[in-house]
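A single protein chain has been omitted from the complex, and every remaining protein chain is retained in its original position.
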């Protein structure tokens, strides 16, 4: 299956997940079994102290893994988050948030991947890591 | 320590987590080691098909556990989500979302709790369950 | 479906999971949607300092949830652990280990439950909590 383009992924995001798109989430790049997503810094969504919130981190992690599933099963396929575990490592502040998701396992019913998140410019200081499962079809 | 009132919890939410408050999250009740939170149905935040999104579910689960920590360590104490795992069980649609969090373990550095989420009126059909850790101080 | 007896559960454990049985794991009680399992204290399995090991904790948590699934789908049904997250809360030492599992969600493909573990005699001092998914059939 050909990997969808970033434009196709973002168009699909806007159609099927408008709240994520309007909050500033975008697909940035896609490769075989992986994707990078970006949340563009928006001071109005921050918590006091300038911290990027847990839900923003969850949304971007989940979106990145979703984009990564597109590279394996295509963009129209129905895949939904089945479970996800997240570790919040350090305060996230001061810039765009980046998430890179990598698919580690593909079976007929599930895709499992790992996500790393950091503030743009400091990829060595992860603010969160996550691992989760997307279920194909209605499982 | 006296358990804070629901009004105090919601005032604190509005001050320190305005995005959650403005998205419709509220504390509904608090008891020793537990709390119930509600997300008031808002069609503009739904995904196509009328589904309540994963980030809304994460936000309410996280808020409910946060409210529950208030009943143990007080409302002003600094406690941050350290990790959380969520299982998405069935589509969430058609009403307010309710989350009940229960603290299962308290130590000097961590509080651990479990959260159950359902659509108001159907408490036997959980839409998600989660378990997570709040870290006291900067851990 | 009638709830299997504890003897039936232990016989099935010995047949299909002999390593767990021979390490000291037993089903202790079963009720609708829940089960209690016990690991009988055995000094030869401890880590230096007298600590019950992580794998022993995992084994008992997983067994307890497995017993609990018997009360919902029967004892012969094929159900396998699909995912589990565990939080280790305090050192486990000095007695039998007890695990109580409760099923929170049942669907055609999955059962999800929460497990609490403690040293016999101190149920208020949980040594670990876990949450996990059993998959029905080969999922």
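Each chain carries a letter (A, B and C) given by its place in the written order, and its residues are counted from 1.
Following the convention adopted for this analysis, contacts are C-beta pairs under 8 Å (C-beta built on N, C-alpha and C of every residue); 3 or more make two chains touch, one makes a residue touch a chain.
Keep in mind that what you see is a predicted model, and the values were worked out from it rather than measured.
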item: Omitted-chain contact residue, chosen from C:15, C:32 or C:124; value: C:15
item: Contacting the left-out chain in the complete assembly, out of C:62, C:96 or C:116; value: C:62
item: Residue ranges of subunit B at the interface with the undisplayed chain; value: 83, 85, 109-110, 133, 139
item: Residues from subunit C at the interface with the omitted partner, ascending; value: 15-20, 45, 47-48, 53-55, 58-59, 62, 80-88
item: Subunit A, residues in touch with the chain not shown (by the definition above); value: 85, 87, 89-90, 104-105, 107, 110, 112, 114, 116, 126, 129-131, 133
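We take it that only the chains that are shown with their structure count from here on.
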item: Remotest chain, subunit C as reference, centres from CA atoms; value: A
item: Between subunit A and subunit B, centroid-to-centroid distance (C-alpha), Å; value: 22
item: Chain centre separation in whole Å, for subunit C relative to subunit B (CA means); value: 27
item: Subunit A: positions in contact with at least two other chains; value: 83, 85
